[in-house]
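To keep things clear, I will list the structure first and then write my remarks on it.
Heads up, one of the protein chains got dropped from this complex, but the rest are sitting where they should.
This part shows chain A:
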Amino acid sequence: MNDTLIIAGKKFNSRLFTGTGKFGDHQLMQHALTASGTELATVALKRIDSEDKEEDILSYLQPGSIALLPNTSGVRNAKEAVFAAQLAREALQTNWLKLEIHPDPKYLLPDPVETLKAAEELVKLGFIVLPYIHADPVLCKRLEEVGVAAVMPLGAPIGTNKGLRTKDFLEIIIEQSNVPVIVDAGIGAPSHAAAAMELGADAVLVNTAIAVAANPVAMAQAFKHAVTAGRTGYLAGLGAERNAADASSPLTSFLSEL
């Protein structure tokens, strides 16, 4: 079965996107990413250190199979985001951008107003924009209208490992979206990733759960399998959930007696 994900013309065989932060060691990160089978990894512009090659996270992300998705973590408004995007394009030689604007440094929740504003401008500047947003179906449509390549609604506050707390809204987003939906943030266990894929998400992005696991490489493999299992389950056509068995039809059986 051909089940390739396409975002802005680029094909992905893996529907597991990863982050690169929070790992105890660059080498370990590299091994975990390889084990995950990911083909897209996001990297914070603020962590890139072009002056120190040995320290630089990029030198561990060079091999061709993983594309880089620079993110704007740290910016607080649209103006800073546009500037950061241009720095990122220069530093990483890519038009791809995970747009994240969180003026709130405590819960790192995305600012919908600034994100929409920045997305519109960045699309005009030729960026392939993947915005990190709250699971807000209307915002997703508005972003789609200004030309983003995908949307990245959160499952729970970032780094909390709480799973799909926004499930009801994710379902609406997935139902309505004309661009790929990538569930980002809050996915803390392989079962959460599988659940997101079963809902019909096009991909998930996982960082904390892999990076801070006791064995990041094994956890990366577990996520790889979970995403595949969830996606296969979705494609195979899940049965509807039932609360109780319904053998009889008390309200309509009279119809056959008429």
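By our rule, a contact is a pair of C-beta atoms (placed from the backbone, for glycine too) under 8 Å apart; a residue touches a chain by one contact, two chains touch by 3 or more; residues count from 1.
Convention: contacts and distances are computed from a predicted model.
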| item | value |
| --- | --- |
| The complex's invisible chain, by UniProt name, from "Carboxyltransferase domain-containing protein", "Ion-translocating oxidoreductase complex subunit D", "ABC transporter permease" or "2-iminoacetate synthase ThiH" | "2-iminoacetate synthase ThiH" |
| Candidate in contact with the missing chain, chosen from A:G21, A:P112, A:G147 or A:G233 | A:G21 |
| Contact residue for the chain not shown (choose from A:E80, A:E121 or A:E198) | A:E80 |
| Residue numbers in chain A that touch the chain omitted from display | 21-26, 45-49, 52, 55, 72, 74-76, 79-81, 83-84, 87, 103-107, 159-161, 208, 211-212 |
